[in-house]
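Left out: one protein chain. Kept in place: all the others.
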Amino acid sequence: MTVAPSTPMERLPEKPVSRSREIWQTLIANRLAVAGLVVLALLVLMAVLAEVIAPFGINDIDIPNRLTGPSMSHWFGTDDLGRDVLSRVIIASRVSLQVGFIAVGFALAFGVPIGLVAGYYRGKTDSILMRLMDILFSFPAILLAIAILAVLGPGIRNAMVAIGLVYTPIFARITRGSVIVVSEEVYIRAARSLGARDGRIIFRHILPNVLAPIIVQTTLSLAFAILSEAALSFLGLGVQPPNPAWGRMLAEGRNFFQQAPWMGIFPGVAILVTVMSFNFVGDGLRDALDPKQKSVIESRGQSV
Amino acid sequence: MSEPLLEVSDLQVYFPVYGKGLVPRHINDVKAVDGVTFQVGRGETLGLVGESGCGKTTTGLAVLRLIEPTGGSVVFDGVDLSTLDKRDLRLLRKRMALIFQDPYASLDPRMSIGAIVGEPLEIHRLTQTRADRDDRVGELLELVGLSPDYRNRYPHEFSGGQRQRVGIARALATEPDFIVCDEPIAALDVSIQAGIMNLLEDLQDELGLTYIFIAHDLSAVQHFSDRIAVMYLGRVVEVADRVALYETPQHPYTAALLSAVPVPNPAVQRTRQRIILEGDVPSPLNPPSGCSFHQRCPKAFEPCPHVDPALRTTKRDHDVACHLHDPALSGAAGA
Amino acid sequence: GDDDAETTTTAAAAGTTTVTTAGDDGDTATTAAPATTAAAAEPMVLVAAQGSEPDTLDPHLTSAYASFQVLENVYDTLVQPGDDLSMEPALAESWTISADNLTWTFVLRQGVKFHNGREFVADDVVFSFERIIAEGLNGWRFGSVESVTAVDDYTVDVTLTVPSPNLLVSVAGFKGMAIVAKETVEDGTIATNPVGTGPFRFVSQSPDGGIVLEANSDFWRAGEGLPILDGIRFVQIPDAGTKLTALRTGEVDWIDAVPPQDVDGLSSEAGITVGRVPGGDYHYFALNQNRPPFNDVRVRRAIATAINRTEIAEAAQFGAATANQTAIPASNGSWHLDYAPYQSADIAGAQALLDDAGVADLSIDFLVTSDFPETVTQAQVIAAQLAPLGITVNIVDVDFGTWLDMEGNGEFDAFMLSWIGNIDPDDFYYAQHHTGEWANFQGYSNPDVDALLDAARVETDSAARKALYDQAAAMIVDDASYIYLYNPDNINAWSDAVGGYATRGDNAIRFVGTFLQP
Amino acid sequence: MSQFLTKRILQMLVALLGVSIVVFALIHLVPGDPVRVALGTRFDQDLYDMLRERSGLDRPFIEQYFAWLGNALTGDLGLSFRNSQPVTSLVLERLPATITLAFAALFVAIVVALPAGIISAVRSGKPLDYAVSAASQVGISMPDFWAGVMYILLFALTLRWLPSSGYVSFLESPIEWLRHLVLPAITIGLISGSVITRFVRSAVLEALNQDYVRTARAKGLSEWRIIRRHVLPNAWIPIVTVVGLQLGFLMGGLVVVEVIFAWPGLGRLALTAVKDRDFTLLQGAVLYIAFMFLTINLIVDLIYVRLDPRVRVS
Partner (left out) sequence: MSDPILSVRDLRVRFGTKRGVAEVVNGISYDLHAGETLSIVGESGSGKSVSVLALMRLLAEPPAAIAGSVLLHGRDLLKASHRDMRSVRGKDLAMIFQDPMTSLNPVRTVGYQLSESMSLHLGLTADSARRRAIELLDMVGIPSPDVRIDEYPHQLSGGMRQRVMIAMGLSCDPDVLIADEPTTALDVTTQAQITDLVAELQQRIGMAVIWITHDLGVVAGIADRVIVMYGGRFMEEAGVNDLYAAPNHPYTDGLLGSLPMPGADRPEKLVTIPGLPPDPVAMPPGCPFAPRCVHSDASRCHIEVPVFEPDRARHLVACHYPLQVTA
């Protein structure tokens, strides 16, 4: 094998970079997105190791020490049954993160394709799909939840499905709105001229160009899903007491708003931190998917 | 003309015009293409020229069924495109390509150049491995005068001419039989123009490609085409061999057009006489009665405002739609 | 109310007497009647906040406490529980019992008028009772009634199949047995426009204005200057915190319940009075005796022994409750049984019982409902208390509609709820613990208890009757048919401007003697 | 035009029919029934059977549905199981409060979200953007009951500026109407506003990157005018979509806020109907919500056509 001599001037030919790699690289060049990823990773780690980390058990009732404020022994204070709020927040992360991610994942997995298809094909397909979504959206979420409980049986997994189902029409509508506009772009016609299948046009061309509002809705839904888990828990659909979930803790804390604000504040902060870090990642992802924004980010790394 | 690869007859494309009001109502049509008939032979290049807005792009799109024609038929290689279902049409697209007039708008802003050019290969599974595809993309970029190093860059990072060449590379990727080139060289410097035309010619020679070549640069059109069709307000008004059209233009519009071709010589260009077209430019929204050119035609005479001239063959391979060349009326013209 | 100033003054003057004669048992200080001022021209309307919404205003068809809060002031019953919960005359001035104890004859008050102006007569009693029997939710209370007949306009006979010493409580224990005007039933307006004989007349109901009542100037106690208020407006504030705030800001004068955790704070707040009396309700849980191992009395006793009732009451009610091992609270003077066989939180004793029964690794599906949130809290405390025994409590928290279904179908190892508003021991025990009775969801069956309950039902001698119930109650407690927890206090709160109101042991909301001082 | 509307109205009717079928099916699927709930713990089999028979609940499922549907088609939505009131009037009674709150909240939301979202996009990556983003995320993460209780404690209890709860009809007293409206409207408005802010930011950011913005700059237009006249019009579609969704939510009633502020809205009615398994009442409430939502979506679809000339009605 011979090594071809190369003049110093000659640049090595650029390797084609795969799209996902490129997005990832741009994403991790964004400080906030990295911070978000790190926090999310820590949260997930916390959820996995919850039992090990939590200083107390989730149902270590201690009535005499109920409603005591944050202290050395109970950093986040105690709740109305004298349980350690910190421990409950830590253990609750498991359910809440799951609910958030899985429910939103469900809604994404169904809502976005429905919106894409409806917005791309318009006409009858659009009418049928969107009216179905309208029907779904019209239901009081609680009724839907109770019905799912009845059909699938109670439990956290079904709670996720229920929440996911509630969010599906929202994703569908949001997606469809943007798809309708993007479908009219010339590059869509160009893709069609190449003989691209509808599926390809929808997922390769339209989807990346409508991702911004979907990302926003995803981060929002995450917060709402975690919160609405509380409502479902009350209907027996979610996690059952004494197992904690952030939304449920917040809801219970409301009754002690004046006596023990920490009962609600800490789970609330946990939700906020999750949502914020998710948001940072979402914003970073959006930028990474937008080549113009990407250029701006890359140019920061260059001394021009 | 050799055996036709493409036969377009009486093609019509109307764009609906909607009124104001809460719920838009269809009130009128823009007759962008209104009864266009022509053939393109295998291995032939048909130049398509005409005034801006006369329907060239729309014709090109309708021929490829990228917009649904309102009427008429397009037969490609013996197949009436309107009879094809979605899937067959899609498969046929491997053999037909379009170079878009607006290069930037036709490039997906979120795809890198490499992905854009590689897309047709992927769609029609023309390359087996990723590496193959990357190689081929590099080849294609090089072919149009772009460095393969640019493959990871995005459309907004390119100059107008570079974007146009990306579009050309994409169109060439599947090695189609037939390409509609809608102003493929408008944004290129002359050297690259020459390079692209040479490339297209080479491909034609090697692979027997067929082109519809839409351009405003009549020198380039004449250089590149075998036959040239002149369009005016949604119709073909003259079709002729490249030389015949230049040397003996029959339609007054063609003559006017030719007289306006700029010459790259300041001395000549600044002293040249152009045929100035007077009168209002007609609109496809409400085309004039009779011959659509009559209001601006220096030679208009009695029948022109009333009778719509049909495209008829006057000489061998030379068709024109003008009363001046209607044998039945030629006497009147003289009068 | 459109009463003029003069009426108000007279009414107010009479207020003092009423309050004193009503025999206030001293829980609430009797406030002096309001002084007559120029402001008296302003109608004296009490704004009362309810925590939930009345479903229907038809007394025979509602089971909502919120409806009864309103109807208590609109309707009358033949007799009514007095402040000590013994029955005192109301629409019936007197009553006599036949020698065979099978016919009760009620002599009705004369000159009483319905709010629509028609006079109240015996036919109204017959009509109302027949309606209750035929379609009312409380028809079961008339289980022993054979017929109701009007002897004349002012005399009604109630004929029984068996002697029923608790008949008075059954026919008049609360406003579910109210005497209604026949015509309102026939024209269907009863559900929205109740017409009764009570101290206040229904005026209107709307989503924004709430329920408006005005003083009934023809009230049969008008002679005593009752009612004093010109009117009452019931507003519905479902959130307990908001309701409390509304009381604090003066937007409302009275609230129907106070979240237990707020009671202490509120009591010491200036301008607000908290009325708190031991209540007649009881909280309990029951184990499903149709399922092993809960059919084993040792297992049930083990659980009853292991729990700490005081802690449960403290946790759920913040001390506003009294732990109790039987059903009937001490405040129900006549029927209470002081019986507490279980050691509190006796883990060792409980373990011994379980070992004896050969039960280990017990797991309990515990049915509770967030519609009654204290059940959820209590279940968690119980779960913690049973944990040392190695018992796993799986709390099943569902909505009440589902809860009822699951309870009815026996889909539980344990369920928890409370019974409210009982006065007579029969109401405390019979339906719940008699074999095969409709409320016996836990599947308890003890022939001895059945015999005692049957006998007590028809025993007309009070002392003998008490003895029978005491025996039955002890057996029920020993068998842990129900595991009784505590009796919560009844709590209301009102602004200091409100006078002549007292929280009652039966939780009836009576504003008949209430007044407002400027 | 009329053809499009006719088509959409037909679709709406079909959708409403679908809604009613699903409500019917669901309510029969879930455990518990209205009679059982009405009887509560005082369960009595005879009474139960009698009441079921009287309300027709003992008949086969399909038969019940068609009986209901037959009446519904004549405009009679039946009587509530629970209190025998006509469902139509129960729902109508709640409408003014629901609609008032929905629009007031939406108003607050838009007034907050548009400027906040725009500023955040224009100053993207700058401190102001972070501040707005953080605020909107707090708004999203803070549940309505928490926010509502805080406002009540602050504005009603401590400052005594506003009443803590209740609803007063506009006709009765416009001033009281407004005073009672402020807190609930702000509670939901700020949450909705946080949601809309995120969308405004994202849509504006997207449009700001386009070439026509450069053209507008080349004309010498001020940045604010460019935002208003060139960027926003291109950003409207996603914004209008969420606003439509938000309005749909709001029109359906907001259980928690209605509870906290003792607001006589539809959310509580629907919740009660679910809890009571009051099928007829629930049908009425859900049909109303569905109708509102379908109408809003029809309007949104029509607005799309206005907003982007390339979009056609389908």
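A, B, C and D are the chain letters, set down in written order, and residue numbers restart from 1 in every chain.
As a convention for this text, contacts are C-beta pairs under 8 Å (C-beta built on N, C-alpha and C of every residue); 3 or more make two chains touch, one makes a residue touch a chain.
These figures come from a predicted structure and were not determined experimentally.
**Student:** May I ask which residue of B:Glu7, B:Asp29, B:Asp77 or B:Asp217 touches the chain that does not appear here?
**Tutor:** The one listed residue touching the chain not shown is B:Asp217.
**Student:** Identify the residue among D:Ser20, D:Ser202, D:Asn234 or D:Asn297 that touches the chain left out of the display.
**Tutor:** Going through D:Ser20, D:Ser202, D:Asn234 or D:Asn297 one by one, D:Asn234 is the residue touching the chain not shown.
**Student:** Specify the residue from the set B:Lys31, B:Arg95 or B:Arg153 that touches the hidden chain.
**Tutor:** Only one listed residue reaches the unshown chain, and that is B:Arg153.
**Student:** Would you indicate which residue among B:Leu89, B:Ile212, B:Leu277 or B:Ala321 is in contact with the undisplayed chain?
**Tutor:** Of the candidates B:Leu89, B:Ile212, B:Leu277 or B:Ala321, B:Leu277 is in touch with the missing chain.
**Student:** So which of D:Lys7, D:Lys126 or D:Arg217 would be touching the chain we can't see?
**Tutor:** For the chain that is not drawn, the touching residue is D:Arg217.
**Student:** Touching residues of subunit A against the unshown chain: what are they?
**Tutor:** Interface residues of subunit A facing the absent chain: 9, 11, 14, 184, 186, 292, 295-296, 298-304.
**Student:** Touching the missing chain, which residues of subunit B?
**Tutor:** Subunit B touches the missing chain through residues 15, 30, 49-58, 101-105, 142, 145-147, 149, 152-153, 157-162, 164-165, 183, 186-195, 197-198, 201, 216-220, 222-224, 242-243, 246-247, 256-257, 260-270, 274, 277, 280-286.
**Student:** Which residues does subunit D use to touch the chain missing from this display?
**Tutor:** Residue positions of subunit D that touch the missing chain: 210-212, 214-223, 229-230, 233-234, 307-310.
In the analysis below, only the chains that are shown with their structure count from here on.
**Student:** Would you mind telling me which chain pair, A-B or C-D, is linked by more contacting C-beta pairs?
**Tutor:** Between the chain pairs A-B and C-D, C-D carries more contacts.
**Student:** Compute the distance, rounded to whole Å, between the mean C-alpha positions of subunit C and subunit D.
**Tutor:** 38
**Student:** Counting only Cα atoms for the centres, state how far subunit A is from subunit D in Å.
**Tutor:** Distance between chain centres: 23 Å.
**Student:** Give the residues of subunit A that touch two or more other chains, as numbers and ranges in rising order.
**Tutor:** Residue numbers touching two or more other chains: 146, 149-150, 254, 257-258, 290, 292.
**Student:** Mind pulling the residue numbers of subunit D that touch at least two other chains?
**Tutor:** Answer for subunit D, listing residues that touch two or more other chains: 30-31, 149, 153, 274, 312.
**Student:** Using the touch definition up top, name the residues of subunit C that touch subunit D in the complex.
**Tutor:** Subunit C reaches subunit D through residues 53, 55-56, 58, 61-63, 135, 137-140, 188, 191-192, 206-208, 235-239, 241-243, 245-246, 248-249, 251, 371, 399-402, 404-406, 408, 417, 419, 438-439.
**Student:** Which of the residues in subunit B end up touching subunit A in this complex?
**Tutor:** Checking each residue of subunit B against subunit A gives 61, 64, 66, 90-94, 97-98, 100, 102, 105-112, 114-115, 119-120, 123-124, 134, 137-138, 148-152, 154-157, 167, 170, 174.
**Student:** In the complex of these two chains, what residues of subunit A are touching subunit B?
**Tutor:** Subunit A reaches subunit B through residues 11, 13-14, 16-17, 19, 22, 185-187, 189-197, 200, 204-205, 208-209, 289-292, 294-295.
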